[in-house]
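The structure's right below; bear with me while I get my questions together.
Showing chain A:
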Amino acid sequence: MLLALRGMDALPIPILLSSLIPGLIIAFLREESVRTRRVLNLGGAGVKLALVGVMLWGVAEGERYEWRLSILPGLEISLVGDSLALLFITLSAVLWLVTTVYAIGYLEGSPNRNRFFSFFSLCVTATVGIAFAGDLFTFIIFYEALTWATYPLVVHRGSEAATRAGRIYLIYTVVGGTVLLFGIVWLYALTGTVAFVDGGALAHVPPEQYPALTGIFLVLLAGVGVKAALVPLHGWLPTAMVAPAPVSALLHAVAVVKAGAFGIVRILYSVFGIELSWTLGMAYVVIGAAAVTILYGSLRALYQDDLKRRLAFSTVSQVSYIALGTAMSGPLGAAGGLVHLVHQGLMKITLFFCAGNISETHGISRVSEMAGIGRRMPWTMAAFSIGALGMIGLPPIAGFISKWYLGVGAIEAGLPWIIGLLIASSLLNAAYFLPILKTAWLDPHPDASSGEGEDVIGIREAGPLLLLPTLATAALALGAGVFAEAEISPLRWVWMVVDRVFGLVQP
Partner candidate 1 sequence: MESSAWAAWSVALPLAAAAVAIGGWRAGRVAAYLTAIIAPVLAFGTLRAVQEAGPLRHPLGGWGAPLGIELHVDGLSALMLAATAVVGAATTLYAGAYFNRTTGRWFWLVWLLLWTSLNGVFVSDDVFNLYVMLELLGLSAVALVALAATRDATVAAMRYFLVSMAGSLLFLLGIALLYARYGTLSLTLLGLVAEPDAASLLALSVMTLGMMAKTAIFPLHAWLPPAHASAPTPASAVLSGLVVKASFYVLLRLWLQVFGVSGGGFEAALLVLGALGAGAVLWGSVLALRQRTIKLLIAYSTVAQLGYLFILFPLIAVAGPWAETAWQGGVYQVVSHACAKASMFLAAGSMVKAVGADRLPALAGIGHRLPISFTAFGIGGLSLVGMPPSGGFIAKWLLLSAALGSGNWIWALVLVLGSLLAAGYVFLVLRHAFEWSPEATRPTHPVPRRMEAAALLLALVALGLGFVAAPPLDLLGPLPGAP
Partner candidate 2 sequence: MSAALLYALTGALLFSTGLFGLLARRHLLRKIIAINVMASGAFLVLIAAPGPMPDGAADPVPQAMVLTGIVVAVSATALGLGLALRLREKTGRSTLPEDHPR
């Protein structure tokens, strides 16, 4: 059966449906039907993973999946499963499964789980749709859907703070989405095309339209920049961390910020093309914005005591690596940026899981309260350490691989100052992550009055449903780095993307 599926052009559809249908059914289940909900959630995630696996296999062998639905003359919903899309989709599918398990554990016994899981699935559907989008028209459809599917998750707790965060989130993203729509329509009106074409759809545009194209680029960048949390459009992200931990995890690792980053990649590579982006000087704008964001996010993270807030600012900083790398005009930088899409996801989701574990099990949400937590939750903190050290860029964790290719790519692209940026960012990352590790592992637990008391403190770990996903993603983050050059690794896939989609050749 899988063989038959491999050749199916409309394979993107079942992949989308595998989360859409459970999401819709769950919305109308009764709150008590725990078992049905679990079966639907995990079943959907499993099916999606299997289908994505089939598609990965197909794409690796040169297949290209394409499905189109004409909406208007010249406008169509097109779902394209190419190697770049699959990079993002695989990440989403894997992390969805993991996060679902985590969320089941996290929300046990809390109200409104139907709504939560329903929108959770819709959120993933929208994310996958963004990845599959074969043109800007399809892109914005899912992009906006993502906004509204995420809102109920952000305000899930229904508290004052959650409502406020939700309002801020919506203001940012709706305005961003509208700006993006504006840009897309402008582009459509100007050139008559919004399609994604490998190497850039606008290569043929005559130079007299370049000023308009510059404007369009800026508008589009501002539109996706909101979700990608480019400074100064990042304000929503640290606020949105009031959401439940699995939501933050998904938001920061896969769904929203990555959608924005992926949008930047698409705009750079599939709409304008990297050459035109450089001709217009816009690639440099992206690089500049990313550079500012990277530094600013890290600097702000330094001063946050709230763990999730610190992580959120860290996301602001880290996600811009993706934009930074893809805006450089070389294969190495592109690889670094693209692979960071996956690597950052794996590491950041681990960190947020850990933050969730800590607050769920011990009610601790501030860094200053974390003294000695490593002794109480050794596994959680081990996972956290992997994530944090990876973020700093310590080899052999995944983060180093991204940073390495970004740096080498920067020189290749003739932008050596970016190395300074990367280094500065790494140092800042160290400055805000290492104190957490030190506090957690080395400082005495407040319950231990003296040196002798330390043995008294027993282990109190999070439940298995919380711990296993955490360890799984930590292992993936480590594995993605240790086996970076293995046959099956994100980096390998990225080389293929770089090779195929951008027509760049692996060095």
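The candidate set was assembled so that all candidates are chains of the complex that A comes from, given by their letters.
Note that contacts are C-beta pairs under 8 Å (C-beta built on N, C-alpha and C of every residue); 3 or more make two chains touch, one makes a residue touch a chain; residues count from 1.
In this text, all values refer to a predicted model and were calculated from it rather than measured experimentally.
Participant: By the touch definition at the top, chain A has one partner among 1 or 2 in this complex. Which number?
Facilitator: Looking at every copy, the candidate touching chain A is 1.
Participant: Under the touch definition given earlier, write down the residues of chain A that touch candidate 1 in their complex.
Facilitator: My answer: residues 27-28, 31, 69-73, 75, 77, 111-112, 114-115, 140-141, 144-145, 147-148, 151-152, 155-159, 163, 166-167, 170, 174-175, 177-179, 181-182, 185-186, 188-190.
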